[in-house]
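First comes the structure, then the notes that go with it.
One protein chain omitted, others in place.
Each chain gets a letter, A and B, in the order it is written, and its residues are counted from 1.
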Amino acid sequence: MTPPRPALTVDKIAAGYGSGLVISGISLEIPAGEIFGVIGPNGSGKTTFIKALAGLIQPSAGEIWLGPSNITRLAASKRVRLGVSYVPQEFNVFSNMTIRENLKLAGEASSRDSYARRERESKIYEMFPETSRRANTRAGVLSGGERQMLAFACAMMSGPKVLLLDEPSAGLSPKLTAQIIDKVLEINAAGVTVFMVEQNVKEALRIAARVAVLVSGSLRLIAKPAEFHSKYDLHEVFLG
Amino acid sequence: MVAQVAFNGLITGLILALPAIALTLTYSILRFPNFAIGAMMTVGAYLAFVLNVLLHWPLLAAAVLSSIFLAAILSLADRAVFSPLRNRSSITLLVASIGLSFVLENVVRLIFGNTARSFDMQLGSVYEFGVIRANREQAFTAAAALTAMIAVYIILAHTSLGRAMRAVADNPSLAAVRGLDGEQVIRKTWVVTGLLIGASGVLAGIDRAIDPQLGWSYLISVFAAAILGGLGSPLGAVLGAVSIGVAEEMSTLVISPNYREATGFFAITVILLLRPQGILGTARLRK
Partner (left out) sequence: MSGYLVTILIFVGIAIMLGFALNLQWGTCGMVNFGLAGFFSLGAYTAALVALAGAGTLAATAAAALACAVGCALVATISVRLSDEYLAIMTLGFGEIIGLVALSEDWLTGGSIGLSGIPRPLTGLVADKNYEFLFLGLIIAVLIAIFITLELLLRSPFGRAVRAIREDDTVAATLGKNVISLRIKAFAVGGAIIGVAGAFHAFYLTYIDPSQFTATVTGYTFMAVIFGGRGSNKGLVAGAVIIMSLIEGTRFLKDAFDAIDAPQLAAIRLIVVGAGLILVLIYKPEGIASEYRLKSASFFPAADEKPAK
């Protein structure tokens, strides 16, 4: 019996802006249902990496596979239909639209089937109860934590198989961070594979099944959180 | 007397509102100021002229059909001119739009010559409201402009296309990762703006004579309206347009009517010096 295909496969990708390469030679495989974390010092290329996966940056080398499909050359908007959903770190909701409009847009943009959309919409309202309470509030007046939740909800509207999160806890208090990270667990429990870039190492290690360390554009190691506590000294890994 | 002038200004403002909304939508979604908007209005006016005067259609029907034709022409123009330049700077697009305006205006001039024309409209009754008199053209203009504005509002606020347009205007990369196909939204934007510009061309042709310079003569005023309102805000465009319209008409009380366009230019200067983002907009200022 052949093993199921990984949800996300990255094969030796390199990417950057203009003439410089920010990341190179990165390869990894993420099985379906896993929460996979990426940590690393500032400037290590984490955002470039996740943007390449989302389709906002074209890799200059390598391939990206979503399940059986090669999405390397696919535009960002087309990847959504295939099951990728990306939550950027900043500017991740449309501030001039209400919560409801943001969600409607996310649904309309990703699927033509209005029946399926409505079903998904009600599931999202269940998973994110705050959104229905304040449905007509402009997204721009939401607090950081509320905005992040909305961003998650919008990303979930497309019914993704793989969710890409760029530093979901950035700028949030420890209490809110825990709430956000718990939400990630909830999303994962619903069957979504999660690829998460995180600045907050503790939270990343708390929920991820495996964590990759990115330093200066290359993958230094991939290990289980337990191994980080016992085998690896993070300071050394980050600096080395 | 002043009230009459102000009323005339209101009508002028309503005429300006439609292309001002179109300009602001193009600016926020396509990311460049469309200098061909005047020439596009001219083409719209002539299309309606052909239907109304040469083919004897009633003006309203001619206006509707000519707007649809104009929307088609603009979609083609987008494919030919702006789409190949999609990733270039807004300056390049702006210069290309001037090139397009030369082409559009002069194709019209080549076919129809420079003689001024007018629509076949029944001269009608004059309505009186106290000290203000409104003629049939003005009533038609007001009704048409208001209908168009309400339609745009409904589209933007209550349809999925409107949400898509607002999303792309706000943050194109977020829109893309939410699944919106930017290129499709752009094409639909040209259809919406084409209809608006076509309608405004007819209204302009009613207000002034139809000649190849028609749209060009409105260009500065349209820009002034959109900039005053704040580039990117359709509501701002309407407010700006009415303000500029009234200002232009009022200016004829003190300076020669030859200098109408100067009012718009003066308004732009003042706005850029005092509050470049206009009433409701967010300008992209240099760092």
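Assume a contact is a pair of C-beta atoms (placed from the backbone, for glycine too) under 8 Å apart; a residue touches a chain by one contact, two chains touch by 3 or more.
Computed from a prediction, not measured in an experiment: that's the story for all the values here.
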Residue in contact with the excluded chain [from B:S118, B:S173 or B:T252]: B:S173
Touching the absent chain when the full complex is considered, from B:V5, B:V53, B:A72 or B:V107: B:V107
Absent-chain interface as seen on subunit B, which is shown: 31-33, 35, 80-81, 84-85, 87-92, 94-96, 98-103, 105-107, 109-110, 113-114, 171-173, 219-220, 223, 227, 256, 258-259, 261-262, 264-265, 268-269, 272-273, 276, 283-287
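In this section, only the chains that are shown with their structure count from here on.
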Centroid spacing, where centroids are CA-atom means, of subunit A and subunit B in whole angstrom: 42
Residues of subunit A that touch subunit B when the two form their complex: 54-56, 75-78, 80-81, 85-86, 88, 91-97, 101, 104-106, 108-110, 154-155, 158
Residue ranges of subunit B touching subunit A (in the complex, touch as defined): 160, 163-164, 166-167, 170-171, 173-182
